[in-house]
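Take this structure, written in structure tokens, and hold onto it; I'll ask about it next.
Only a single protein chain was left out; the remaining protein chains are all shown in position.
Note that the chains take the letters A and B in the order they are written out, and that residue 1 is the start of every chain.
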Amino acid sequence: MGRSRLSAWLVTLPPFAWIALFLFVPYCLLFCYSFWSLDANQQVLHHATFANYLHLATTPLYLTVILRSMRIAFSVVLLSLAIGYPLACFLVFQAGKYRQMLYQAVIIPLWISYLVRAYAWKVIFGNEGVMNTLLQWCHATSHPLGFLLYSPFAVIVTLTHIYAPFVVLPVVASLEKIPPELLESSSDLGANAWQTFARVILPLSLPGVLSGATFAFLLSFGDFLAPLLLGGPSSVMIANIVANLFGADYNWPLGAAVAVLILAMVLTILTLTQKLERRWRAA
Amino acid sequence: MSSFLRLEGVGKRFGEHTVLESISLDVEQGEFLTLLGESGSGKTTLLRILAGFEEPTSGRVLLDDQRLDALPAHRRPIHTVFQSYALFPHMNVFNNVAYGLRVRGCPRGEMTSRVQEALAKVRMDRFATHFPRQISGGQKQRVALARALVNRPRLLLLDEPLSALDANLRVEMQRELKLLQREVGITFIFVTHDQSEALAISDRVVLLHHGKVEQCGSPRTIYSTPRTPYAASFLGKSNLITGTVRQGVADCGAFSVPANLPDGPVTFSLRPECIVPATEATGEHLVPFAAEVVAEQFHGADSLLTLRCAGMELSARVAALHNGGGFAFRAHDLVPLEQE
Partner (left out) sequence: MRAGRTFATAYASLAYGFLYLPIVVLVVYSFNRDGVGGFPPQHWTLDWYRTLFADSAMWTAVGNSAIVAFSTVVLSMLIGFPAAYALDRYAFPGKGAFQRLVLLPLIVPGVITGISLLLLTVSSGFHLSLVTVILGHSTALTAVATTEIFAGLAKLDRSLEEASADLGASRLQTLVRIILPGLRTSLLGTALLIFTLSMDEIAVTFFLIGRENTLPLEIWSRLRRGATPEMNAIATLIFLFSVVTIFLSQWLMTRGQTGTSFVQEGITT
């Protein structure tokens, strides 16, 4: 018995050690930094203070950016669901023998570089870009539409494009789990197609919807590339604030405080949705 | 005279594979009809055609002289109890049972009373707020029944509903099902592969084999006078005895029996329980024969003996241990079968 106990330790130790050193310790450091501050010479004062958090609480900029980030993330989720949910239904119920192939077709974009996809939207939305030249060519507009690029619109469309597959996949998984007899039974008892959808399919697909929505929301919320590439000054998101504080706006303690705040928000949302999902799944 | 449910030449083909070949059947109102057969016999397909989940490739189905097969499943006055019960996991028992009424816009007051009545009938009224995952298999089955019956269908289809239950529960549910059917007076069409179940509960049994009706009749009739070797061996155990008829006498090797049949080869069916020790045999036209007991299986209430005589082996079911001597059966227990 001692033998297997030993081998168990040998197995768990390396990952444990790695996680402790490269995840746990850094997060602790982050936490510590958030309580420190900078002195006049831009040196870090290892002196515990709530100054950073106070600054965050009292400066409206941060709340604005956080709310904006949540708004953008929420829009991404709604748009992704609008595109992704019907697509998932199509895959599971209508695709027939093409299902495997079409399912792969949803996954392929995920493997293509984020940068490539974001850049592509920049090409499409630019003043000289595809969208504008197409519209002008059709005489739908007479000059380039400015709002297409460097705006929340561009950020939302790009993020939807990137994260929509993350919504489709879990919805497909939960739709596939519905036993076909339930659908037959509903039909047998007199429900037409729409009633079966509303009363049986939709409720049973909600765990998957929640899971996908959560993932898409949290990833969009913390995204910093899309706003940097395609967003204007009006679409700066909270991750950009952090990046700047660790870059040009050099204030690591303050940046750490914002990071801790983001971390707390992400964990809270995740816990809440997991609880909710567990309750729904059990039904 | 028009019958309640009529199937005329119903056939079903999946590509090259023919599952059902021209089934014609008349079902009477209020009867408990069982479709009996092995897997692959087409019984489930036939049920699904009646329910509306499959379309027949030929033939038609008439309910009260109206084309049933023209209606989509959700508009047929027919409900199904599925093998897996198919209870909606996200609704409690009450809402499951109320489903059919709800989707058809039944007013709330009437719906509540009808659901409660249906639940009381299957003795599940105390479980109204439970969820499917909280109740046992037998209880789920009763809820599935209530869910179908509450809508007062003209016809109830049951797809092997008892096959997932263990033996004791099965027997009990068979009894309950029979009583329930008598009580509500609705026509039940029951599908099973278990011949003893079919014999126990049906008013009439339709034996299906390779997509065709092998034999149809009351349990007693098809058991005591099977028409084909398949029917004889599928329904209970049977001894298949071959012989040759010459001038009104069938010669089967170990014995000869007078038979009013044309000359030529013949196959008979003889039920094991018809063979008794010669010393206990009573009745007319006894056919005695000598045989050696080569094996014996004690089954509690009786024993199954394997007899060998004149080159053939017979099974006999006797009530008590015999004490040597010959065996006998009554001539009319020997049922001639149609050749296949």
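Keep in mind that, in the parts below, a residue touches a chain if its C-beta (ideal position, glycine included) is under 8 Å from a C-beta of that chain, and two chains touch if they have at least 3 such contacts.
Fair warning: this is a prediction, and the values are worked out from it, not measured in the lab.
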Chain not shown, its touching partners among those shown: A
Absent-chain contact - pick from A:24, A:147 or A:250: A:24
Residues in chain A touching the chain absent from view: 4, 7-8, 11-12, 14-16, 18-19, 22-27, 29-30, 33, 83-84, 86-87, 89-91, 94, 102, 104-109, 111-117, 119-124, 126, 128-130, 133-134, 137, 161, 164-166, 169-170, 173, 193, 211-212, 214-215, 218-219, 221-225, 229, 239, 242-243, 246, 252, 255-256, 259, 262-263, 266, 270, 274, 277
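FYI, only the chains that are shown with their structure count from here on.
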For chain A paired with chain B, centre-to-centre distance based on mean C-alpha positions, whole Å: 57
Sites on chain B touched by chain A in the complex: 51-53, 72-75, 78-80, 82, 84, 86, 88-90, 99-100, 103-104, 131, 133, 147-148, 151
Touching residues on chain A, where the partner in the complex is chain B: 179, 181-182, 184-192, 195, 199-200, 203-204, 282-283
